[in-house]
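Encoded as structure tokens, here's the structure I'll be asking about.
Every protein chain of the complex appears in place save one, which is left out.
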Amino acid sequence: MPLIEVNGLTVRFGDRTVLDGVSFAIDKGERFGAIGETGSGKTMSALAIAGLLPDDAQVLGGIVFDNAPLPTVEKEMARLRGRRIGFVFQEPMSALDPLMEVGAQVGEALVLSGRAKDTPAQVRQLLDEVGLEAQHAQRFPHQLSGGQRQRVMIAVALAGEPDLLIADEPTSALDLITQRKVLDLIDRLCASRGMALMFISHDLKAVAALCTRVMVIKDGRVVEMANKLSIFGSPRHDYTKMLIAAGRHRARTLMRSPIGPPLLEVKNLVRRFRQPDISIFEPRPPLFAVNDVSFVLRTGESIALVGPSGSGKTTLARIIAGLDRATKGELVFDHQTYHGTDLPRVFRRDISLVFQDPFGSFNPRLTIGDSVAEPLRLEPPRLPVDIAERIEELVTAVGLSPDMLSRYPHEFSGGQRQRFAIARALITKPRLVVLDEPVSALDVSVRGEVLVMLNRLRADFGLTFLIISHDLEMVRIVADRVMVMDKGKIIETGTPAQLLEAPREKLTQDLVAARLPEVGIVPAS
Amino acid sequence: MIWFAVRKFFGFAVTFVVAALVIFAALDLLPGDPARFILGINATPETVAALQHQLGLDLPFWQRFLRWLGGMLVGDFGTSYAQNQPVGALIAGRLAVTLPLTFLAMVLSMLIGLPIGILAARRRGSLADTGLMVLAQFGVAVPNFWFGMLLVLLFSVTLHWLPPGGFIPWGDNPAGALNSLVLPSIALALPQAAILARVMRTALVDVQGSDFIRAARARGLTMSEAVWQHGVRNALLPVLTILGLQFAFLVAGTVIVENVFYLPGLGRLIFDAISARDLVLVRGAIIILVLAVTGTMFLTDLLYGWADPRLRARDAA
Partner (left out) sequence: MSSLLEMLRRGWRGHWSLRIGTIAALVFLLIGFVSFVWTPYPIERLDVGSAMQGPSLAHWLGTDHLGRDLVSMVMKGTRTSFVVAAIAVAIGALIGVPLGLGAAAWGGPLEWLILRLSDFLFAFPALIIAIIITTLFGPGAINAMIAVGIFNIPVFARVARGGALSLKSLDYLAAGRLAGLSNWEVARKHVLPNIMSLIIVQATIQLALGILAEASLSYVGLGTQAPATSLGLMLKDAQTYVLLKPSLALIPGLTIVLIVIALNIAGDGLRDLLDPRLKRIGALRAAD
């Protein structure tokens, strides 16, 4: 008998339909996954179950929870949420009241569910269950890390001992190792408490690891729903097949140009940030974002820099590209010594940077064409015809059409923008391209294509890559060599295969262990 | 929190001293010699020089400034040459009108503005919301002194409920004194209340759409419980910033509205002093206004830091 049954659920905002006749059911204790890309409507289905849709949503269709239709009175619905449905949101920072200690927020949930007997003790126990310490109860949300906040959210969701836990992309705001820990925590809690789980994600591997039955949702419709083995083993719908193929990252390196002489030498680089003192009597030590880093990057080579957030890898990339200045040490690019921002103008065209966020890297008020052409001002003035030719060549090389150039950034998808961003980075024919998490902001389904394209461009243009990433899978596809960075230092170097098979350092081992199993080869469970 | 307060106090003190310096220097530029003013045109240069020396006017600029600043710390604002009275006493007498008026108006504007803002936000899109916000639109646009004139026309001239102006000293008749402040404080408070209502509404509408309200509902609160227990507190933070600024407007507004009601407050003192070119008095009165404004901003900062743990942390970090 299903715990929750959704029948022909349709949700509209004005004349926009975000969910169109969605039906599914979740049994007691079942692990149910919902897969879909940004905007597919998967979150809306979860909000509908919890009665949390925005006020202006028009809802058609029925939802039955434990044999009774969802109450329409807000008060009853609220109590039902408090006692029977736990909800974990995507953004742990904004989902906690910033003015309230987190312990009090867990306590509030306990009181609301009517299960509060000895609230402080119960709060301590819940925090312990999600892997936090008792002292964390007195912290405010901003005093906790992203992973800790998400644990608090889970503790809040567990307080009412719910029958159903809804987790909406609970890990997408967290770094790789923390992601894995939170997933394991949800897995363990569902098992120990016998809760049903509705897990919403665009990450197939996470869904595969947690769920037994999966629903694939696209443009507000369910395209496929079956148990995990048949979805990942023999997907029937083209969209599902595409998702799974994209998730596998099976791109192989194409022909690569031979590795040549050193192009960039990084010598004992240090970047220190002054941290404001707590008071004049409590000075704080400076933060070493990059602490004595040295390496050599050869022409034609592709090196990946891997590490958790805060390890200093983006700072290092910004210094190399000339956006930030090293406190100590130096860089040598093609016999030219520099320290970051003092990179001579003639060399600026030789080093380019691709940013992580394709939405923030284009000025919304300029046409894409103007933005892509912007770095050309670093070259001697050219004829407009030549400029147009160069832009056309690159836009074609990244797989887009030159007639898109007169449009504005908001008219393009994330994947298309990232292609334009790569075109912009290549427009001055640079010798070194620094890529800062080039695909992590993209939907899984387009990541693979962009990576394949990067490999092709590297071969075609004879480029040297320095790629920053936290994703070992991706690194395996695009890098010849991997450097693992932690707390400002490079702690381990090797080929991708070496690191994946025999990681030496603890952090590398954690990173390797945090990988989820590939989908399609799911072990029978 | 202590360091936060100390740092804020330091900022306040620096702002105040620099403001005092600017005011002192500006008014010092003016031609005209107080000693000559006091003694009249027929005084001999020797007597003028003697009086200058006696008043400390022959000292260098810095020393005179520091003497003035130091004097203020002990309540000595100098002597008005025109009225031959200590400036401190003159100002204190007028503050007995201006301060109660400002506070009355402040309290009144909060009592009216905040509930209206909350109500409008809770009923967003309803007829009540639209009606209240149209009213607020008027309130924001009405000059307070003109509103004061209308109040006099209605409540004093036509209805004879309240005095049209003038002031009965507190010592003579406290109730009468309060009575003569009713209309002025309403005239001051309503436009401010309209602004507060709009800010409160916007802040609460913002908060109502935020993730943590949704999360609070997810843990079992109804929408209105979530708004009252989590939303209002968060929405009050931006309102607090506005309150600090509003006090500055209120002080300025008080000085103006006093004219409508013929109240013997700080405003009248200043305008009379300007006409009489009584610079020492002008200087003292302005510095009191600046002190009121900067002091309130300092208190607002403290309140803000107390209310928002993130701010304390950010300022320390």
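The letters A and B name the chains in turn, as written, and every chain counts its residues from 1.
Here is the rule we go by: contacts are C-beta pairs under 8 Å (C-beta built on N, C-alpha and C of every residue); 3 or more make two chains touch, one makes a residue touch a chain.
Treat the numbers as computed from the prediction; the structure is a model and nothing was measured.
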Exercise for the section: Kindly name the visible chains that come into contact with the excluded chain. Expected result: A, B
Completion exercise
Cross-chain touch to the chain not pictured, restricted to B:Leu30, B:Val74, B:Leu127 or B:Ala175, is B:Leu30
Completion exercise
In the whole complex, of B:Leu51, B:Leu132, B:Leu237 or B:Val290, the residue touching the missing chain would be B:Val290
Exercise for the section: State which residues belonging to chain A touch the missing partner chain. Expected result: 13, 16, 18, 38-44, 54, 56, 318, 321-323, 345, 348, 352-353, 355-357, 360-365, 371, 374-375, 377-378, 408, 424
Handout entry: Missing-partner contacts on chain B, residue numbers
Key = 11, 14-16, 18-19, 23, 26-27, 29-30, 137-138, 140-146, 149-150, 152-153, 157, 209, 245, 248-249, 251-253, 255-256, 259-260, 267, 270-271, 274, 277, 279, 282, 286, 289-290, 293-294, 297
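Heads up, the rule we're going with is that only the chains that are shown with their structure count from here on.
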Problem - Complex contacts: residues of chain B adjacent to chain A - result: 3, 210-212, 214-223, 225, 229-230, 233-234, 307-310, 313, 316-317
Exercise for the section: Spell out the residues on chain A that touch chain B in their complex, using ranges where they run on. Expected result: 50, 52, 74-75, 77-79, 81-83, 85-87, 89, 91, 94-100, 105, 108-109, 112-113, 140, 142-143, 153, 156-157, 159-160, 275-276, 278-279
